[in-house]
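Here the complex is missing a single protein chain, while all its other protein chains stay put.
Chain naming follows the written order as A and B, and within any one chain the residues start at number 1.
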Amino acid sequence: ASKDGNFTFAINGRMQVGSQYNFINDVLPATGANLPNELNSGVTLRRARLGVEGTFYKIWDYKFEYDFSRGNGSVESGITDAFLRMNVTKPFSVKVGSFKEPFSLEEAASNRFLTFIERHMSVNSFVDNPNTYKTGIGANYAVPRFQFGVAFQTEPVGAWSAASTTVNAAGNNSRNNGSGDQGWEGIGRITGRPWMEDETKFLHVGISAGHTHVNTQYLANGTINVGPNQTGGGGGMAFFAFPGTNVDRTNVLNTGNLSIGNKGAPGSRRIDSYDRFGAESWLVHGPFSAQAEYLRTNINGQGYDGEHFTGYYGFLSYFLTGESKAYHVRNGAANRIKPKQNFQWNGSGWGAWEIAGGYDYINLNSGVVRGGKMDMVRFGLNWYPHTHVKIQNNITYVLNVDTSGSPIPRTAGFNNADLSSFLTQVQVDF
Amino acid sequence: ASKDGNFTFAINGRMQVGSQYNFINDVLPATGANLPNELNSGVTLRRARLGVEGTFYKIWDYKFEYDFSRGNGSVESGITDAFLRMNVTKPFSVKVGSFKEPFSLEEAASNRFLTFIERHMSVNSFVDNPNTYKTGIGANYAVPRFQFGVAFQTEPVGAWSAASTTVNAAGNNSRNNGSGDQGWEGIGRITGRPWMEDETKFLHVGISAGHTHVNTQYLANGTINVGPNQTGGGGGMAFFAFPGTNVDRTNVLNTGNLSIGNKGAPGSRRIDSYDRFGAESWLVHGPFSAQAEYLRTNINGQGYDGEHFTGYYGFLSYFLTGESKAYHVRNGAANRIKPKQNFQWNGSGWGAWEIAGGYDYINLNSGVVRGGKMDMVRFGLNWYPHTHVKIQNNITYVLNVDTSGSPIPRTAGFNNADLSSFLTQVQVDF
Partner (left out) sequence: ASKDGNFTFAINGRMQVGSQYNFINDVLPATGANLPNELNSGVTLRRARLGVEGTFYKIWDYKFEYDFSRGNGSVESGITDAFLRMNVTKPFSVKVGSFKEPFSLEEAASNRFLTFIERHMSVNSFVDNPNTYKTGIGANYAVPRFQFGVAFQTEPVGAWSAASTTVNAAGNNSRNNGSGDQGWEGIGRITGRPWMEDETKFLHVGISAGHTHVNTQYLANGTINVGPNQTGGGGGMAFFAFPGTNVDRTNVLNTGNLSIGNKGAPGSRRIDSYDRFGAESWLVHGPFSAQAEYLRTNINGQGYDGEHFTGYYGFLSYFLTGESKAYHVRNGAANRIKPKQNFQWNGSGWGAWEIAGGYDYINLNSGVVRGGKMDMVRFGLNWYPHTHVKIQNNITYVLNVDTSGSPIPRTAGFNNADLSSFLTQVQVDF
């Protein structure tokens, strides 16, 4: 950083080490040349990110971040943030490049500041799983009691190779060599704190909406590269969900590609666009916090008639050591917890301790689409020895899973499954 | 950096966000099980690079740079610079590792300092596309009015996996497990400024030459893994060209692999080496600049008899705000533009503004090779709000494209195509 403040530069990063042990794991037996359906236990580097950020002449700033563990499990390798931002005024800024869609309270929060280890099912399914980091142009306005963000974004930064593409199965292939124009979206979120005594007592509310155009590319003879369970180069879009696990993020629910069948063939369908909506609320009152969201995705296209997916969740959390949830003004979402006393070996401090519990529901069955539906509960115990280390423990318990009628063998194998897992995550960020 | 200057260290990086909209896009219709031939519109992270560099005991320096966006479009993932350099005297240095070939004025310039968004067709086809960052040993001598570089280099640093190899289709696969000895080359460039009043008024001229040995590996039974349009593990070499676009860099021209057919079979060919030559000139006179290059590649091998590819380009540029093109002495090429006045919201400065226009020609048809030929014009408007941000706009217009006789369906689909695109690029570097 220069002395006049015209040039600043910083490096940041995060590591999350996760483990999963499945103590209830009753699924349908696999048949034929299929692998068993049971969820698997194990350990993973959930995220390992490094980034740089800096400022030129106080008003231009930039950020680049890379996640080195993407692609190891079931999310993609790759770039997250990569943008140039111009701060027109103190609250108002415009950015160009790759950045997160402005959508949903839980998605807007950094994964470093989540209450549970994984995001809730509908947030993952509708926003995070299809790679929420998309390339385009966005504008933000943020003051302590009000925030909005709008963006025009295109398909997410794709994987390095088709071989490592396992998320957004049908949507993020490389877009050249005749694969069609990129999909694009207009999206926005507006939030505020209508009641606010101080930073430890407030009510946050907000709404999000987005319209996404999807590209489906047929071959010259009218056929398409994608089947119900395939990830070919023909575009389209799929939605899937997993039950809050962190190491084995198998898609228990799966719509399959929503563009299916040769052009004009009987029973063929083609997704042309989808519309997403979200409503969010969050109450903080001292050490107590309550958060809930409702999300809905409508499908538009040939062979569809009002199909829509829905999900919602709610949870309560409480700091045994008296801290409060913290607020990130620019994001309108959760922020870093600062323990009242750091942990010390001599017992003069124990860090912060937090308990949490909640309910989560998602339904990917609608009209002609049989993606399945599921609901579950989860419980958490979080330890924050100091501001930059966090150790989380979760128990997940699936209440009901209904995948009857799914044409995908792996998804069908989870019909009426009994699933419960013990998860841990150790996190350091800097 | 230590106080005695024996240890220095720095981090640098660049991000380029590009967009492409094809407003003229008339190509031949695709047939059968092929994707449409049209170019596609979209947005991409054209480059996202981070690097480190430093010095030990003043005479040893090192550099490592990685491009995180390679492989996303149609260039490879990977390492660019990765070398250790010993500065024997102030002008003379020797380096070992991965570094750019010393060849061509436009290739020698950093992509941060190009006048147009993309390099010209022959520079891309003969130098940049086959991954100009090769591993070997090189020597450089540079004083303000004279510069030369020579190198002995081997095949470029390959992709992480065969699946992400889309450039230098036949040449940069991993070289082990029986795929044959690596190819190698001797290459050099010599430039000078015979007329020079000051750093804003000078004439630069130079020549480049290189001999590259290519490895082609047959199977024990005399067959080969590569076909005219394939990227198997059998080595060989291909050249291709795209019409100045940045998001969809589809190979409109394509020679196919120049090693084709079983050993000794009728009609089989095998490239054994190729020779490249370049001549360059660049005149800077205050805000006015004129640059031109001529490149030629000769093919040697069985089944070839004097086949050669040629290309040339020329363009003019002018700074409306009075700046001059800047000169990088060590590279003998373009350098960073410093606006006379930085952009300010209050209107006290508008940064630097530059206009440019030029012509570009390439011919990959010669003797038995039907790679096609193409010429085009392009126009540019560049804004430099300050030294480290650059915003570029280009219009590309293809005059003629002739791919008649190409055995590759996608390339043949561009015969007599009408193509014109509007491109933008936002760049920040640090």
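Heads up, the rule we're going with is that a contact is a pair of C-beta atoms (placed from the backbone, for glycine too) under 8 Å apart; a residue touches a chain by one contact, two chains touch by 3 or more.
Given the structure is predicted, the values throughout are model-derived calculations rather than measurements.
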| item | value |
| --- | --- |
| Which of B:20, B:44, B:125 or B:154 contacts the chain that the document leaves out | B:154 |
| Chain not shown, touching residues in subunit A | 11, 13, 15, 17, 29-38, 40-45, 48, 50, 68-69, 71-74, 77, 160-161, 163-164, 247-250, 342, 345, 385-386, 388-389, 410, 426, 428, 430 |
| For subunit B, the residues touching the chain missing from this view | 9, 11, 52, 54, 56-57, 59-60, 62, 64, 66, 78-79, 82-84, 88, 96-98, 135-136, 154-155, 157-158, 160-164, 174-182, 217, 219-221, 223, 233 |
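By our rule, only the chains that are shown with their structure count from here on.
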| item | value |
| --- | --- |
| Rigid-body rotation angle, subunit B and subunit A, from Cα fit (steps of 5°) | 120 |
